[in-house]
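Please find one structure pasted underneath; my questions will follow.
Shown here: the complex without one of its protein chains, the others still in place.
Here is chain A:
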Amino acid sequence: MNSLQVERIIKNYGDKTAVNGLSFNVAEGEIYGLLGANGAGKTTTMRMVLGLILPDEGNIRYLGKAYGKEQLSMLGYLPEERGMYPKIKVNEQIVYLAQLRGMSRKDADQNLKRWLDKFQVPEYYGKKVEELSKGNQQKIQFIAAVIHNPKILILDEAFSGLDPVNVELLKSTVKELRDGGTSIVFSTHRMEHVEELCRNITIMHKSNPVLQGPIKDIKKKFPQERVMVTAAEGSIAGLESIAGVEKVIRHEHGGYELKVSLPDAGQRILQHAMSQGPITRFEVMEPTLNEIFIKTVGENHE
């Protein structure tokens, strides 16, 4: 059974539609990617999942049940714009937030210590949040979202503003939570994170879900438009004149990146290159999620 089922939800603000007929399911132990440009309706969707706003139409089910008070304690939320009480000690505010989610003081305190140890920052236990660096505040914020062991976790831009080391740390933590059975709704603008973490995604554009499904299937729908070729000797002449090649970019380290518009252009490029000498690399690239996103959303986005 799916932990989270979203069925054709519609939300209007006056005469403006914020979310129009979105459906998706998140299985236990799955990270679901929710993508879209700013203002596409992601935050409204998340707020509906969190029960802050009721959808005008459609249903949201949590482990098969409708939204209710008992659902509150199984939801975890990391908001896009981070916020904690700046002047209150880490342990006090985390325990407070955990208590609001229905945890006992003692359990919350134990969990907090465990998480701080895991992030290798046990010394922050009694510090005020304003004394911590931005990246460390983010770790605390992350702990606030997961302290009560939520079944369904909503992460809005979880990794923004972190250095690469901390991104890896949080990413591996998210994966652990997933492997532990948590269902995660994940929103970000960093496509490489989506490719790494998510099984299924929805791309939203102007309130509508425009692209939905497993990443693998989505990629198959898009033509393979990029070819990488690198010759052993360095340069390859005359690539521009091959039929179906639209653009040639020469990379600094010697390779060529070609943009092609015909499916069989790849074979012609390979033959052309081999006729000039040995080649060390030839690859017909899968479209990246970044390209797919820009193609779907970017063209009519100002």
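We adopt the following convention: contacts are C-beta pairs under 8 Å (C-beta built on N, C-alpha and C of every residue); 3 or more make two chains touch, one makes a residue touch a chain; residues count from 1.
Everything below uses one rule, namely that contacts and distances are computed from a predicted model.
J.: Just to verify: the chain that's not displayed, which of "Protein-export membrane protein SecF", "ABC-2 type transport system permease protein", "ABC-type polar-amino-acid transporter" or "ATP citrate lyase" does UniProt list as its protein name?
T.: Choosing among "Protein-export membrane protein SecF", "ABC-2 type transport system permease protein", "ABC-type polar-amino-acid transporter" or "ATP citrate lyase", the correct UniProt name is "ABC-2 type transport system permease protein".
J.: Have a look at A:P79, A:G135 or A:P287 and name the one touching the chain we're not showing.
T.: Missing-chain contact among the listed residues: A:P79.
J.: One chain is left out of this view; which of A:V6, A:L50 or A:V245 touches it in the full complex?
T.: Looking across A:V6, A:L50 or A:V245, the contact with the absent chain belongs to A:L50.
J.: Please identify, in ascending order, the residues of chain A that touch the omitted chain?
T.: 11-14, 47, 50-54, 72, 75, 77, 79, 81-86, 88, 92-93, 96-97, 99-102, 144-145
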